[in-house]
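The complex is shown incomplete by one protein chain, all other protein chains being positioned as in the whole.
On to chain A.
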Amino acid sequence: MTATATHAARLELSDLKKLYGDIAAVEQIDLTVEPGEFVTLLGPSGSGKSTTLGMVAGFETPTSGTIRLGERDITRLVTHKRNLGMVFQGYALFPHMTVFENVAFPMKLRKASKHQTRTAVGEALEAVSLGHLADRKPSQLSGGQQQRVALARAFVHRPPILLMDEPLSALDKALRTQMRDEIRRLHRELGTTVLFVTHDQEEALSLSDRIVVMCDGRISQVGTPTEMYESPQNEFVSGFLGAANFLSGTPEHVAAGTVGGVRLGNGQRVCGRATVDVPSGCTARIVLRPEDGQLGGAPSPDWNEFRVTLTELVYLGERIKATGKLESGEELSFWVSHHQAGQVAIGRQLVLSWPHRRTVLIESPA
């Protein structure tokens, strides 16, 4: 558009490491974000996702490793020379400036002419539907409006990359969903590279081209939302993205991507699709998503059957969460829809089934 025309850039993190004293906040971070890609760093607090973003922004200096943005090595470059756009959780709008002045801030720094600035700011504010509030002070806006101003300010100068540090966490739930859709639309229209940080799996799943799940300062798994949700490669990812039941068993050797069998403690053989190589000597974990479970026996041979005694029913409005106990003492949770509510009661013996294809096998860490 009119502003300094910069193209979306590739971001490359190689073997990035950050030590605080002897403790590694982040290590072995290798990640390439393609130009125009929307990548989310997802993880609980303390997983290192914010430290990683801080190193890309230049707030933290890596202990070792390199960061490349486009053609430049920015590992040790000061923040204000990196040409970034960033959105913060707490909006971080300049309170003494109007909405217009806030959004014009990066334009003025780039010595844009008055006309250029006015056009670019106008367009940016239109893009977040706030053109009519240009003369207000941030304190006169609602939280959602303030965050939209912050968004406009972050992309008005067309930075080659947009960094977002939990931008939706300070908003209430309804607003969060609305802003999420807005960010997705903006990313489509602008085509910039986006590095987004969140601890909210729903945000990550709905916004990202790829998700990077982080745990204890390392990358746990990288993949598209579908890959991450349907083919988690370890227990942490399976449990962090969505709800999951875990059963343990002894596997036959199952190669990654193939369906194979695992023997449970009571001798029952359960089949599932392995997302990583599961060697025969190890302990396998069987991952079962509650929403894939069905009440009743297996409708065809490629389903696993489980016999449980119902121990708990929790009414959640849209559905009922039911928990049953296997003979082994392990528990299985599953969803019950309202028209099936008559079939469940605490203490009742039930047969549940899960399709093989949606039964995931991984190697247990222990």
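FYI, a contact is a pair of C-beta atoms (placed from the backbone, for glycine too) under 8 Å apart; a residue touches a chain by one contact, two chains touch by 3 or more; residues count from 1.
The rule is simple: contacts and distances are computed from a predicted model.
Set against the options "Sulfate transport system permease protein CysT", "Glutamyl-tRNA(Gln) amidotransferase subunit A", "succinate dehydrogenase" or "ABC transmembrane type-1 domain-containing protein", the UniProt name belonging to the omitted chain is "ABC transmembrane type-1 domain-containing protein".
Of the options A:P106, A:P160 or A:P232, the residue whose C-beta touches the omitted chain is A:P106.
Considering A:K49, A:R153 or A:R210, the position touching the chain not shown turns out to be A:R153 (whole complex).
In the full complex, chain A contacts the hidden chain through residues 57-59, 78-86, 88, 90, 92-96, 105-106, 109-110, 150, 153-154, 157, 163.
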